[in-house]
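One chain of protein is taken out of this complex; the other chains stay put.
What follows is chain A.
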Amino acid sequence: MAKQTLRTMFGAMLLAAVGLAQAADQKTVAITQIVEHPALDAVYQGVRDELAERGYKEGENLKIMHESAQGNSAIASQIARKFVGENPDVIVAIATPSAQTVAAAARNLPVVFSAVTDPVAAKLVASLEAPGGNISGVTDMLPLDRHIDLLQRLVPDAKRIGTVYNPGEANSVALVELLEQSLAKRGMELVRGAATKTSEVLGAARSLVGKADAIYLTTDNTVISAAEAVVSVGERAKIPVFAADTATVSRGAVAALGFDYYDLGRQTGAMVARILEGANPGDMPVESIDTLDLFVNPAAAERMGISLSEDVISEAEEVVNSDK
């Protein structure tokens, strides 16, 4: 028994020694995310895949450390300290709270944030064009104007746009305020329905009936988790529901000109790779997503009282027809 333990220990030490020998030409990337969530997990996956495609193979010339704080800010802080203490080549921080804790803990290490909607308001960077310091990254700011263009094209007489959002989500509140400004410029009006948890989404969507000509959902985590509730209200009240992310189209929204959080992760991974090759984050402008795909759902449109023209359908990257 004791002999076996000794043998196992020796084996482990040997493995550790091999690991150390490899460490010389191995790059280390530490990834922290505030919570497990489909969108944020997709970002993480995207970062890994992009690095792999650029020749950084895990276990060969790349070591990836990954931790989630499970929504707990004290744990997020400890993850940040752990990563800073291990002195990786780049720290990737996914979502605003994680990015802020890493920024507070890392003075000189290169940091790349991802899925942060407003990095300037979060005080992560001095400006989007010239971040300065040791931090840059990819924002998930939505191309709101292009989304409103699409909405107006499909529902030309819509004047009052409803949205359901969680007033407790920093990203979401920033988006809703920008949305209101964009709509005002076009003489349109925003009608808000607030839901602080998924169980309140249905009620918030119902509160829009009679007040909104169309509903537009941002990337609000709470609302997207319960998107079906909004879709069911839209179908019953004949209010077309539009989404910012393409995944919600297959769940019953009419259309989205959206991006995938996975693509966002890929773009983040590309920034990480450039830093591994010697670039300085302070000189890299904050990037926003550059690939936008049109997803349409003609069956859902039918149920919500509008019909999609042939050219819209032919333009679409993907056509889904969700069942009721």
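What we mean here is this: a residue touches a chain if its C-beta (ideal position, glycine included) is under 8 Å from a C-beta of that chain, and two chains touch if they have at least 3 such contacts; residues count from 1.
To be clear about the criterion, contacts and distances are computed from a predicted model.
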Next item on the list: Pick from "ABC transporter permease", "Tryptophan synthase beta chain", "Extracellular solute-binding protein" or "Trk system potassium uptake protein TrkA" the UniProt protein name of the chain that isn't shown here.
Entry: "ABC transporter permease"
Check: Which of these touches the unseen chain: A:100, A:114, A:163 or A:267?
Finding: A:100
Checklist line | Residue among A:26, A:45, A:152 or A:196 touching the omitted chain | finding: A:196
Item checked: Contact partner of the left-out chain, one of A:66, A:160 or A:251 -> A:66
Next item on the list: Taking the full complex into account, find the residue in A:130, A:170, A:237 or A:279 that is in contact with the omitted chain.
Entry: A:170
Next item on the list: For the chain that got dropped from the picture, name the residues of chain A it touches.
Entry: 12, 36, 66-75, 77-82, 84-87, 96-97, 100-101, 103-105, 107, 121-124, 167-170, 173-174, 196
